[in-house]
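Okay, so here's the structure we're looking at.
Only a single protein chain was left out; the remaining protein chains are all shown in position.
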Amino acid sequence: MTSLEDKFEESKKLGLQIVRESEEDRLMTLSVGPQHPGSGHFRFTVKVDGDYIVYCDPDPGYVHRGEEKMCEYRNVIQNIPHLERPVIHDSSNITYSYSLAIEELAGIEVPRRGQYIRALASELNRQVYTLYWLAIYGIFLGHSTMFMWPTGDRELFIDLLEALTGARVTHAFNIPGGVRNDIPDGFKDWCIRQMRYFQKRLKEYEDIFYNMPLFRQRTEGVAVLSKEDAVKLGVAGSVLRASGVPYDIRKAEPYDIYNEIDFKVQYMKTGDCFARSYVPFLDMQESCHIIEQLLDKMPQSGEVRAKLQPNPKGPPGETYRRVESGRGALGYYIVSDGTPKPYRVKISVGSFRNMLALPYLLVGQKLADMPAVYWSLNYWPVEADR
Amino acid sequence: MEEIKKKFGELIKVVFVKPLRIKIQVEPRDIVEVATFLRDSMGFDHAESAGGTDYPKENQIEVIYHLGSYTREDLGAHILSLTARTSRDDARLPTLINVYKSVEYHERETFEMLGVYFEGHPRNERFLLPEDWADIPPLRKDFRIKGR
Partner (left out) sequence: MATYPQNFRFGEFVGSLIWLIFWILVIVTLVGLPLIFIILFYVPLPPVGGQVLTPYLFLTMVVDPSRTMPIIQHLMTTDLFRVAMFPGFTYAALIAAVTIFVERKFLAKMQLRVGPLYAGKIEGILQLIADGLKLIAKEIIIPSGADKPMFWAAPIMFVATAAAVVALIPAAQGYVVADVDVGLLAVFAILGFFPLIALLFSWASNSKYPFIGGLRALHQMIAFEIPFILSALSVVILSGTLNLTGIVESQIQSYWFIFFLPISAFVFYISSLAELERIPFDLPEAESEIVAGWLTETSGMIYGLLQLGSYVKTYALAALFVVLFLGGWAGPMVFPPQVQTPLINIAPLYDQQAANGTLWFTLKTFGVIMLMLLPRGISPRIRIDILLHTGWYKLIVLSFINIFVALALIYGNILGPGGLLVR
């Protein structure tokens, strides 16, 4: 019995050209690029063998604006508007972390009412972001109603934020030292009414989306990220909590007044796509409770902002503060050298860390699972590029 | 907390110790050993971020790894900053990718932004910058943004 190799050698001697099918011939390279309805401002190359993905290579950088470099040219207050551009929906959280870091460097004390309002804006923005994420998750799976409903309900929160801050999305509300303005009259009752309505809507989302058998079939058991892998890969936020690690910075390292608020860290143990899509939903329900508690416990009157000099500066030093944003731990590493302009600002975003899980999870999945897996990693391309 | 660090080695230099933040500095050649020890014995199981700072006055680049712990309850709030300084002209560091898998993309970004070559990293390539970038690494201090 001659082997295939021997036969091949023989045939070559005879002069016949038999072309063997090589491994590479079977693969088809697809570029899920920025010009793709299923990718956002992000590109990843995918090699497909039939219907199975065998290789994936992310290629971010389409929206890179050099945030970190720009921070070194402006003083700390001027940095706020451009720093909130990476995530326009969640803009409160990304400036919250920055304000905390600057306050630590410069030694500024924030009044209590300011801290409460800051936390309120942060929770409202978290709802806005998670609803938008959920909407896009719906449309990636082809569920157009699940795209329209969260986008419509998001308007409730955006209206609240507009009354609170003056702008719909990028509002530059947090500054080092507190917030810019106080909350308007009648805000508390309006907010509580919206929360009640929204909680009813969350029940409807569960009926139409999470309990739909087709959705469950498509996402349960798909792309499982085990607990050890999640920790080793260093993923953040809801992806981590869906794999069984109950880590939430609001509980683990409470900043501002979060140690006075009573809430549970929602996590699930399975680590598949369904868990990753369900944990933000549970987070949203928790956020509603947190908002109600914040409105109750807020001090009735007081300053909302510390008095600052025009160019706040502190002694040279460095600090690392983090905040739980919609995607995970958003950390700022700021080095100051005593001048009003920071020497180095390094932003550590949850999306960048979650991107590492993408090639790891996509290999071996079907091509049809690609949008479900990709978006379930709670990846916001603009933020990862900074 | 920090006594256990002192027990490990003379190789490290403690820069500061604050309630939840500790910063230590090591020589580039010892970084892999220290990181392995931190991961295995101390329980810092992931690197939350990795970046670099350029200090042109001292002609050095400092690469800093922020290590956090997901699994240990008592260390959940602590961040240990592990830093190493290398010279600006020939910036090389051994990679921590075998110790902490999560630094793969962070090190790639530091390579292209600051010009620090990580020995052992499988892909030291362009990541966020455009493919036709022909300038010096942007986060260095001698790179001026046009117009400022």
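A and B are the chain letters, set down in written order, and residue numbers restart from 1 in every chain.
By our rule, a residue touches a chain if its C-beta (ideal position, glycine included) is under 8 Å from a C-beta of that chain, and two chains touch if they have at least 3 such contacts.
Predicted model, so just to flag it, every value in this text is computed and none were measured.
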item: Omitted chain - touching chains that are shown; value: A
item: Touching the absent chain when the full complex is considered, from A:217, A:259 or A:339; value: A:217
item: Residues belonging to chain A that touch the chain removed from view; value: 28, 30, 36-38, 51, 138-146, 148-149, 152, 208-209, 212, 214-215, 217-218, 366-371
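Heads up, the rule we're going with is that only the chains that are shown with their structure count from here on.
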item: Centroid distance [mean C-alpha coordinates] between chain B and chain A, Å; value: 23
item: Chain A contact footprint on chain B (complex, rising order); value: 20-21, 23, 45-49, 51, 53-54, 64, 66, 68, 70-71, 76-77, 79, 81, 100-106, 126-130, 138-139, 143, 145, 148
item: Residue ranges of chain A in contact with chain B within the complex; value: 60-61, 64, 66, 68-70, 73, 231-236, 240, 245, 247, 252-253, 318-320, 322, 329, 331, 333, 335, 343-344, 346, 348, 352-353, 355-356, 385-386
